[in-house]
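All protein chains of the complex are present and in place, except for one that has been dropped.
Chain naming follows the written order as A and B, and within any one chain the residues start at number 1.
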Amino acid sequence: MKDHGQAHNSPMSSKPKENNPKEHPKECLVGSGKPLDPEAIKSILLKRFGSVIEETQVINKELVIWVSAANLLEVGRFLKDSELAFDHPRCLCGVDQGEYLEVVYHLCSISRNHKITVKVKLPRHMPKVPSLYSVYKGADWHEREAAEMFGIIFEGHPDPRHLLLLDDFQGYPLRKDFSWSAPE
Amino acid sequence: MIVAGTITYKMLPVVKRLYGMMPEPKWVISLGSCANSGGPFRKSYNVLPGIDKVLPVDVYVPGCPPRPEALMNGVVKLQEKIMNEAKRAFRSAWGIKD
Partner (left out) sequence: MAIKTTQFLNMGPQHPSTHGVFRMMLELDGERVVKCQPHLGYLHRGLEKLAEMRTYPQIISLTDRLHYANAFQNELTYCLAVESLLGIEVPKRAQYIRVMLAEMSRMQNHMIFFGALGMDLGALTPFFYSFKDRETILDFFEEIAGARLTFNYLRIGGLKEDLPEGILERIYAFTDQVPKIVDEYEELLSGNEIFLARMKGIGILSKELAINLGITGPILRSTGVAYDIRKVEPYSSYEDFTFSIPVGTCGDNFDRYKIRMKELRESNSIVRQAIERMPEGEICAKVPKIIKIDGEGYFRTETSVGEQGVYIIGKGEKSPYRIKFRSPAFVNLQMLQYVLPGGLVADVIATFSTVDICMGEVDR
């Protein structure tokens, strides 16, 4: 059979290794570290950042911290690169809390199997927050969606175009004051 | 052309272009309650309440989602409609009264 060589010579593919999905590979990240409970994570963060962490709460056995927009990148990098190892971004969404807008980041750790929620409060008239794309590539599309749904500006995002809505869509649909005429 | 599923305002120009690209004679089947009338998403800001607001629809197939048998029934109904149209056109061309 003629070798479909292009597939193997392309820069993306290395020589195909033997695939045996029945065996677990030797370095298997999951659960290789010990999970920390919310109080332990809180004490590590407060020791490192002090008053930068504005508020903390434990909701449903998970730590929730509030951070200001200016300090978000520093806190995000620490959460990912430090011993806490929050390497997996689960979800990112915007919330319209009435008086202010909020961005909620849900992060978890594959290796240590613990979770954290980071919230950032933003003023309604100027909702600007630095983009976490440089820390987590997975924040890319979530931030684009939050930007078009709430009007939040993610500074430093490489591609801030509309993702789900039309390019010339007017308004921010998920804000509470968005009105449209629905048919009967 | 079978228009299946929810039609959003972003997809609408694409559907209109596809309809324009079809050669005559052409017919449209609207498949599913979303294409018929917007379905459970009728009140949404991004959903067109029925493709018949934009295109002339010949057969509506209800259901959310429609069963395969319903789609087959819809195609058979379209065949009957085409046959009746052809007969009517033939009779009127020859002056045959119904």
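Throughout what follows, a contact is a pair of C-beta atoms (placed from the backbone, for glycine too) under 8 Å apart; a residue touches a chain by one contact, two chains touch by 3 or more.
Since this is a predicted model, take the numbers as computed values, not measurements.
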Shown chains in contact with the undisplayed one are A, B
Contacting the left-out chain in the complete assembly, out of A:48, A:106 or A:124: A:106
For the chain that's not shown, point to the residue among B:14, B:75 or B:89 touching it. B:14
Could I get the residues of chain A that touch the absent chain, sorted low to high? 1, 3-4, 6-8, 10-25, 27-31, 59-60, 62, 87-91, 93, 95-96, 104, 106, 110, 113, 117, 136-138, 140-142, 162-166, 173-174
Extract the touching residues of chain B with respect to the undisplayed chain. 5-6, 8, 10-11, 14, 18, 40-41, 43-47, 64-65, 67
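One rule holds in what follows: only the chains that are shown with their structure count from here on.
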Can you work out the whole-Å distance between the CA centroids of chain A and chain B? 43
Tell me, which parts of chain A touch chain B in their complex? 165-166, 173, 178, 180, 182-183
What part of chain B is in contact with chain A in the complex they form? 9-10, 38, 42-46, 49
